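A single protein chain has been omitted from the complex, and every remaining protein chain is retained in its original position.
On to chain A.
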Amino acid sequence: MSAIRELHRQLTSKERSAVEIAQAQLDQAQAVEPKLKSFVSLTAEKALAQAQAVDAKIAAGEDIGQLAGIPIAIKDNLCTKGIRTTCSSKMLENFVPPYESTVTGRLDEAGAVFIGKTNLDEFAMGGSTENSAFQTTCNPWDITRVPGGSSGGSAAAVAGGQSPVSLGSDTGGSIRQPASFCGIVGMKPTYGLVSRFGLVAFASSLDQIGPFGRTVEDTAILLEAIAGHDPKDATSLKVKIPNYTQFLKKDTKQPLKGRTIGIIKETFGEGLDTQVGDAVNAAIEQLKSLGAAVKTISCSKFDYGVSAYYIIAPCEASANLARYDGVRYGLRVQESEAPNLLSMYNKTRAEGFGDEVKRRIMIGTYALSAGYYDAFYLKAQKVRTLIKQDFDNAFKEVDVLVSPTVPTTAFKAGEKDDPLSMYLLDLMTIPVNMAGLPGMSVPCGFDTDGMPIGLQLVSNVLREDLLFEVGHAYEQSTNWHQQQPKL
């Protein structure tokens, strides 16, 4: 059952007021917060004010939209006017944006209720939230494990019942991977479908904002609200946004008849946890039983995705993060510590950024340096083109590609101290960003430790409709999404 539809029903039937819903949600979020640490900031004041405005509309007899009064958690790299936006970095610990991101602006306009700003890996760089300068968020299914990342706070908040839906951002898997680890639905739209204005940039050509929910339907409703052209983002696409829920078929017997699903061969190789592989194979069987034809597809350049990504993303990041210099806003070391401009730059950035951010700035700076540009950045861009071609060819044959979202289930906090082993977790999600495609992770089982497993669905550019159709059909034929962690 869609949480958004249920809350909307309660509001329109006057069973509960928006303020009551908001207060209950805030209470729940607060109660679980000491265990999960999903939030950098809870924004009760804002939430209640938004809820009151919705109640006033209802009282005045006005129609309210589907998102009015719906609580939502927002990743703390989305700028919210007047509300601290930290990117989980010391650099922006006290940064309060004087402007609203397009996405949160649209949600505010739609009457959504902002519960709080969620934790992430610093500047969205990481896959566990362990790179947050403030706290590591815990996985609601096992609080000794990570929720994934970088949108770990947003995923944990939904899985842990702190918010019915949330927003994340996905540069190389930062929505889909935590969705998989936390047993919820997470989707990354086509690059350019959702405006990036107000999303603190990590890697501009890869970043995309997307929704988390407990059901595919919730993500469809949320995407429809945030998608669409924005004149403030030159890379945002000028396309008409369909009503995504129309693609959620009511037929439960053979809803996928006529669809062809492609299994990406390369994602079933070495390094894939057998339990994850078994669960995904079972999901593929399920898709067949729903009427889909299935074939195996080779995306031979898939394996180069991680290498190319870890050139392109750091290159863009090294430039995007250059603005954090202590001159205009954010952290600035005391003048007594830094007597001149250069030392102010150096010490501010040394103090303000964590290790992973520094590592990527250094990789990117190096890779863009004279004499290395062709060997690294240019080569990586060529790989990107080849990956895109692989997908183009695949989509001539199939409607949707499937793979595990992540090769493993959530790991224990502190377990992975080698950055490279962390990077390899993005193996299956990264190529999707490199090609600018939409992707989704839906729950498809649990391992013997009770940790959730995710199925990744990928479609061609602007074919979100297929993800919702296939994702919903699969979801409705299983009960994975109805499981809830015991906190």
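Throughout what follows, a contact is a pair of C-beta atoms (placed from the backbone, for glycine too) under 8 Å apart; a residue touches a chain by one contact, two chains touch by 3 or more; residues count from 1.
Quick note on the criterion: contacts and distances are computed from a predicted model.
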Next item on the list: Mind telling me which option in "Small ribosomal subunit protein uS19", "Aspartate carbamoyltransferase", "Aspartyl/glutamyl-tRNA(Asn/Gln) amidotransferase subunit B" or "3-isopropylmalate dehydratase large subunit" is what UniProt lists for the chain we can't see?
Entry: "Aspartyl/glutamyl-tRNA(Asn/Gln) amidotransferase subunit B"
Margin query: Given that one chain is not shown, which residue among A:E33, A:D233 or A:D273 touches it?
Written below: A:D233
Checklist line | Residue touching the undisplayed chain, where the options are A:L48, A:I241, A:A293 or A:A319 | finding: A:A319
Notebook entry, point to check: Among the options A:A3, A:L26 or A:C87, which residue touches the chain absent from this view?
Noted result: A:C87
Check: Of the residues listed, A:K46, A:R196 or A:R259, which one is in contact with the missing chain?
Finding: A:R196
Next item on the list: By the contact definition given up top, give the residues of chain A that touch the hidden chain.
Entry: 77-79, 85, 87, 92, 95, 97-99, 101, 196-201, 203-205, 231-235, 315-316, 318-319, 322-325, 327-329, 341, 345, 365, 368-370, 373, 377
